[in-house]
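Following this message is one structure expressed as structure tokens.
Now for subunit A:
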Amino acid sequence: MGDEDRPLLNIKELKKSFGDNLVLDGISFSLDTGQNKVIIGPSGTGKSTVLNCVNRLVVPDGGEIWLEDTEIVSCDNINEVRQEIGYVFQGFGLFHHLTALKNVMLGLTRVKKVPKKEAKEKAIAKLERVGLLDVLESYPAQLSGGQKQRVAIARALAMEPKLMLFDEPTSALDPELIGEVLNVMRKLAEEGMTMLVVTHEMGFARAVSDEIIFMEKGRIVEKSSPEKMFEQPENPRTREFLFKLDELYGKGGE
Partner candidate 1 sequence: MILLSARIELIRRSLPALLGGTVITIQLTVLILLFGVFFGLLFAFGQVYGNKPIRWFVNGYEKVFRSIPELVLLLLVFYGPPSLGIRISPFNAAVLGLGLRATAYMSQIFRGTFKSVGSDQITAAYSLGMGKYKTFLFVILPQAFRVFIPPFANEYAIILKDTSLAYALGVAELLRQGQYIIAVAYDPLSIFLAIAAIYFVLTFGVTRLLKILENKLKIPGIGVEIG
Partner candidate 2 sequence: MLEFLTEFMIIDIFVSNFGRLMSGLRFTLTLTFVVMFFGTIFGVLLALGRSYGIKPISWVCTAYIELIRGTPMLAQLFILYFALPAYGIRFSAVTVAYLGFTINCAAYQAEYTRGSLESVGADQYKSAYSLGMKRWQTILFVVLPQAIRWSIPAWTNEFIYILKYTSLAYIIGAPDLMTQGKFIASRNYQFFRVYFIAAIIYLVIVLISTWIIDKIEAKFKIPGFG
């Protein structure tokens, strides 16, 4: 407490193997309050694993993860820590049996024990924030991919997290739906939310992030500001990867 210089999230020497497969080989970086960082890197590099470790959905083999003054790897109140961290992932993970509104309310009523009426008001406010007032009573199966992902974002926001994790939130979406999700994320960033985002949407990375982290084979190859990363990447591997991304997704500038 009171330590103004302490980062919100501080990851130190994170290590993880699945069997013989060394997936994270000493990952360190930190995030200050209000900062936005984007992780990029080839498939299978361990990007999702980093986010899963932050939420302790995957238990690291070594290293430390600090959320303010709580060490996540060793803490004994993980369910409380998870409430402080919103997590949005590629497959949406909406609860199929609940309407959009109830999806957002569930964490409030069951985890935070907020009274129903208050939870409902709060959920509606969050859904309004992501522009979904018109689908409150729709079930996930009735929503478009973009709408689903925005419900997922509202659901995470409802818990009033200090930090939001996004794992390729737009890669399951049809191209014409990507924009609506990125806009919501951009607005969030502007409002000061601290965000750690795995994405290959370079336009978003360039416009919103404070730093881009390039990971490969469980290591951080390079991290720098978006300008530097795009204009003059230091490592030849970074250059190669960005070149490939350009081919796939088009140039990152807007």
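Behind the choice of candidates: all candidates are chains of the complex that A comes from, given by their letters.
In this text, a residue touches a chain if its C-beta (ideal position, glycine included) is under 8 Å from a C-beta of that chain, and two chains touch if they have at least 3 such contacts; residues count from 1.
Bear in mind that the values here come from a model prediction, so they are computed numbers and not experimental data.
Visitor: For subunit A in this complex, which listed candidate touches it: 1 or 2?
Guide: 2
Visitor: For subunit A, which residues count as touching candidate 2 in their complex?
Guide: Interface residues on the subunit A side: 55, 57, 79-83, 85-87, 89, 91-97, 106-107, 110-111, 138-142, 152, 155-156, 159.
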